[in-house]
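Left out: one protein chain. Kept in place: all the others.
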Amino acid sequence: MTAMATAGKASSLGVLESLATLGLVLPGPPVAVAAYEPWQRMGNIITTSFQLPWVDGKLACVGRLGESVSIEEGVAAARICALNGMAQLQQAAGDLNHVRIVRVEGHVGCVEGFDAMPVVLNGASELLNAAFGERGRHARTAQGHQVMPLNVPVMLGFWAEVIP
Amino acid sequence: MTAMATAGKASSLGVLESLATLGLVLPGPPVAVAAYEPWQRMGNIITTSFQLPWVDGKLACVGRLGESVSIEEGVAAARICALNGMAQLQQAAGDLNHVRIVRVEGHVGCVEGFDAMPVVLNGASELLNAAFGERGRHARTAQGHQVMPLNVPVMLGFWAEVIP
Partner (left out) sequence: MTAMATAGKASSLGVLESLATLGLVLPGPPVAVAAYEPWQRMGNIITTSFQLPWVDGKLACVGRLGESVSIEEGVAAARICALNGMAQLQQAAGDLNHVRIVRVEGHVGCVEGFDAMPVVLNGASELLNAAFGERGRHARTAQGHQVMPLNVPVMLGFWAEVIP
């Protein structure tokens, strides 16, 4: 292991250790499903493509809230999307301990009449707060959709800042 | 009152006075309804969470355009969301006279077949233009949704820049 890799690993312990205390391991970053990139940087600003609830190349959950997907399953899907987002941010920044979460864009697939998007998305927000501490405090947007790409129940976009 | 507070107040008169001429007063910034923050800054860039039509802790309007909410009521709700956004931007920047509105993300709750989102959102855009003048000229995005968080008819996200 090179000195650079060691240094990177050491300085990453904060966020990754926080995940470990929750019984979670950072996954590999999912690949984009079409002709685009998973993230881009503009100076210190990172923006990601929408993160879907992929686990090992398969969608962990499909369907809509208020129909075939329960609140608990939606919360779990939101956590998976958040983990995948963290994986992208690590790729973009090189080290999650130098990442500050700025904005999470939350999208919930649901039936007409469903209005508890904030409850579902708290699955992501609470995980980010637990993993990043003060650097995880983010603005958030919440939308509901009766149609979602690949029929996923949740997807998340991220804006983050690389900090010293 | 400290000199800094006095200076801040004096330099805020522009936007707040413009609101006053319209019979409007800047409300207090609404609190977030879940595990997130109402705004974040990256250097001079501010992004907000979606602003709902809260007035004194209650939603001024619920329902959908093309059904129980008229165009006039939608326009009024958009204005309230814009005022709440200004309140957040003042918190984030310290002084609205040093804020430039860059992008307004507009979301309208509506029934199938409704396509007049731009008319509804003009309620917000025209208020921002009146209050901020040249600094209020913004890009805008407009979306329609048959399902909205808390069943609101309008919600708005803001991107703004802090300028000298």
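Points to keep in mind about this one:
Labels for the chains are A and B, by order of writing; each one numbers its residues from 1.
One rule holds for everything that comes next: contacts are C-beta pairs under 8 Å (C-beta built on N, C-alpha and C of every residue); 3 or more make two chains touch, one makes a residue touch a chain.
Since this is a predicted model, take the numbers as computed values, not measurements.
Considering the full assembly, B:138 is the residue among B:79, B:98 or B:138 that touches the omitted chain. Mapped onto chain B, the footprint of the missing chain covers residues 44-45, 102-104, 110-115, 117-119, 121-122, 125-126, 129, 137-146, 159, 161.
Of the residues in chain A, those that touch the hidden partner chain are 32-40, 42-43, 45, 47-50, 105, 107, 143, 145-151, 157.
One rule holds for everything that comes next: only the chains that are shown with their structure count from here on.
Distance between chain A and chain B, defined via averaged C-alpha coordinates, is recorded as 27 Å.
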